[in-house]
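The complex is shown incomplete by one protein chain, all other protein chains being positioned as in the whole.
On to chain A.
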Amino acid sequence: MRQRLVVIGNGMAGARTVEEILARGGEFDITMFGDEPYGNYNRIMLSNVLAGIEDESGIFLNDLSWYAENGIRLHAGVRIDRIDRYAKMVYASDGTATGYDKLVIATGSSAFVPPIKGAHVPGRGYHQGVFVFRTLDDTRAMIRYAKEHERAVVIGGGLLGLEAARGLQNHLGHVTLVHAAGHLMNTQLNAKAGKTLQTTIEQKLGIEVVVDGMTTEILGKNAVTGVKLAGGRVIDCDVVVVAAGIRPNSAVAADSGLVVERGIVVDDQMRAVDEPDIYVVGECAQHRDQVYGLVAPLWEQAKVLADHVTGVDRSAAYHGSQVATKLKVAGVDVASMGQQGAEHADDELIEFAEPAKGIYKNVVVRDGRLVGATLVGDAGKAAVLIKAFEKGSELPENRAALLFDLGGPVAEESVADMPDEEQVCNCNGVSKGGICAAVAGGCKTVGGVMDATRAGKGCGTCKPLVQRIVEWAAGGTIEEDPAASYYVPGVPMPKPELMHAIRLHQLKSVSSVFATLGGDEDAKSKMGLASLLKMMWGEEYVDERDARFINDRVHANIQRDGTFSVVPQMKGGVTTPAQLKRIAEVAERHGVPMVKLTGGQRIDLLGIPKEKLPEIWADLDMPSGYAYAKSFRTVKTCVGSDYCRFGVGDSTALGIALEERYQGIEGPGKMKLAVTGCPRNCAEAYVKDLGVVAIDGGKWEIYVGGAAGAHVRKGDLLATVGSADEVMVLTGRFLQYYRENGNWLERTYAWVPRVGIEHLKKVLVDDAEGLAAGLDERMTASVGAYRDPWKERTEPATPGQFRTSLPLIVLPQVPVRA
C-alpha cells in the first residue's frame, strides 16, 4: 500500500513541497487541506493585483486541474483544527478525520493586528472598513470597499504597508501611511535610506507619510471615520489597512503538543522536534532560531523536505537562507539585504547619497565578503549584489564598482559557468536548469520562457539574467518574439510587410485581409486593420461596419453604463455665444446628465443613450469633435498675439487652421496638437503629439512626440520655420509619416523616440529620401476624403445602428449633475 501523505496548508510552501515530491517520483497517496477556497496562487502577486498591474486569473500557480491530474485530493476551504500525533490523524473543521503516515505542516502566517482600540467589533470580526492584506479574499474585499470610499490610512511602513498604500491609490484618492518607527522599512533600511525613501514616496507617489506614529484607536461607530494617534492627532479616513507584521500560524501545532516558540521548531531535515513523521515548511517553521517572511527560503526548504521524505537523499540538510528583499512599487526602487550598516569595528561601509534625487546606496563588506547592501532610488546593481550576498563570492578590488557601473567590461559571471540548480528567479523559484529546459522544450523567445516558467514575473530583478540565460541556452538562435512585431495579433506581419501585401493583393476590406493573409477572422485585430485600410485607400476603402469598434460605429465614446458622450468640434477651443446657447438648449431639452469642459478645450455632453445620438447631433448641428476615435483630436490654443501682451504669434488662428485641415484624420493612435503664442506655453504645446510655439521674429517652432498623459515627455524640436504655411505643410507631412509608420496604438511619444528625431528631421525637413512630395500628396487626399460622421443621422448606415443594446435597463445610470 502507498504511504499516505497529508499536507496542512495549501499555500506557496505546501504546494511547492508537493511539486518537489512529485518531481522525485515520490509514491504517496496525497491529501491536502487548505483554509482558502482556491488552488495555490502566488501570494506575492497580490500587491500587483491591488495595484491593477496583474489580473487575478494570472496569479494562479496550481489551478484545480493540477491537483486532479496528479491524483491529489484537495480539500479547499477546509481547516485542520487538531492533530493527533499518536493516532496519526488530523481533524478538520468539516468534522472529518484523516489518517496519515507522513504529515507536512505548511500553514504560513497571518496578518498581525496590534491591540488597537476599535479595530475589532465584538462578535463581528474587523470593524467595517478595516482590512488586513494577506489573502486573495482580503485583497478582493479591500478593492471592492476602497473603490466606494475616498481616504485610506495604512498602518505599517514596511514592505507590505508600502505596497498596500501604493495599490490603494489605484482605487481611491488619498492615502496616508502611518508608521510606528522613526523611518520607513526600518527592519531593512538604516535611517538615512529610510528618510530618502520617505521623500520619494511623498513627492513622487503623493502618499502622505507619518513616522513615529503610534495608532491608538480606530474611530467610527458603524464604519471607520478616522484613526487616532498617540499624542491626539486624528486622521480622517474611511478605509484602514493594517500591515503591521505577520505571525506564524502555529496554534494548531502548539495545541497538538508540538514544540512551538515563535514558529514550529524544526531540525535541519525540516522535521518538527522529536517527530519523525511530521515535517514543517514555509513561514510557520522556525529553523535555527529564524522565522522567514519571504518566499526564497521556502524553495530551499521544500527541496530538502522532499529529498528526505521520499528517501532520494536522506542526508539532505537545510542550513538557513540569506535573504534579500525588494519593494514591488513601480518607479520606487528599493532592494536590501543583510546588515544595514557597519556593525563590527573593521566592517567596511561604502556609502553614496544623493538625497535630492532620491538616491541612497551602501554596501557593507566584512573579510572581503558582502554582508549587507541597500539600494534606494536606483536598484540597477541589485541582481549582482544579491548574488554576491547569497553566494559569498569574491568582490571587485574597486569597491565602488559594487555601487556603480564604472564603464569597461562589467565582470558579469558567465552564464555558462552557472550550475544548473542555481536559482535565478527568487520570487518564483526558477533555476537556470528550469529555464534551459523550457528553451530545450521549444520556447525560443524570452517572453515565451517567462510565461512558461514564470521566471522574471515576480519583482523583476532577474529579468536581465533570464534574458542572458535564454540567449545562451538557445545558442544565439534566440528569436525576437515574432508576435510582438505584428501590426495586429491576427495577421502575422509587421506593418511594412502588411502594407506591401495589402497593396499587392489590392485588399480594400478587413474581411479580404483576413481571407487572403490571416486565415481566421480575429475580433481583436479588426479595429487596427480598419484604421490602416482607411488610411491607405481613402475613398476606395470598403467600409465594413463590423470592423469598427463601437465608438466608430456610432461616432461617440461609450461610457461605463453603455451610454455615450457627445463632444462637438470647437476649433482651437474658440466658441461663440450662439454656439454656447445652442449647446445649452440641447442639453436642457434632452436632460443631458452632465455638461463638462474637457481637457481638450471643448464641451462634453455625457450620458447620452445611443438611440438619442442622431437627434442630438441634428439639434446641435455642429461637426463631430472626434473625441472617440484613434484619430486627430483637437488643437488647443492660447489667446496669442491678438490679445495677450506677451504673444508673438497668432496662435489661435493657426490652431483653427490646423484643426480645419486635419480634422478627423485617423491614425495608429490619437493625435493631439496645440499652438501656443509664446514660450510661456499656456496651450501646453511642448507636451503634445505635435506642438507649435511662436517665438520672437515671426518664427514658429514645431515640437513632436510630446506627451502629458499616462506618460510625460517633452517633445523634440523638429524644425523652426518662418511662416504659418510652413507649419501647415510640415504638420501634415509629420502626421502622414506617423500614420504610415507608427504601430497600431503606438502614440507619437513612443514612435518619435523609436525612429529618432534626427531621422525625422532628415526625412521630413531636409527631404533626404525624396519622400516629402508623396507624403504631402497622400495627406491631401485623406483631407479631401473627410466627411463629418455626424451627418450620418437621417439614414442609419446599418439596420439598428443606434438601437439600444440594453433595452430593459433605464439609461443613463451614470449620475445626473444638473
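Assorted remarks:
In this text, contacts are C-beta pairs under 8 Å (C-beta built on N, C-alpha and C of every residue); 3 or more make two chains touch, one makes a residue touch a chain; residues count from 1.
Methods note: contacts and distances are computed from a predicted model.
Missing chain, UniProt name from the options "tRNA-(Guanine-N1)-methyltransferase", "Cytochrome C biogenesis protein", "FAD-binding protein" or "Electron transfer flavoprotein subunit beta": "tRNA-(Guanine-N1)-methyltransferase".
Among A:A547, A:A627 or A:M779, only A:A547 touches the chain left out of the display.
The chain that is not drawn here is touched, among residues A:E521, A:E726 or A:E746, by A:E521. Interface note: of A:G447, A:G538, A:G562 or A:P679, the residue touching the hidden chain in the full complex is A:G562. Seen across the whole complex, the unshown chain contacts chain A at 55-58, 511, 520-524, 526-527, 544-547, 549-551, 553, 558, 560-562, 798-800, 803-809.
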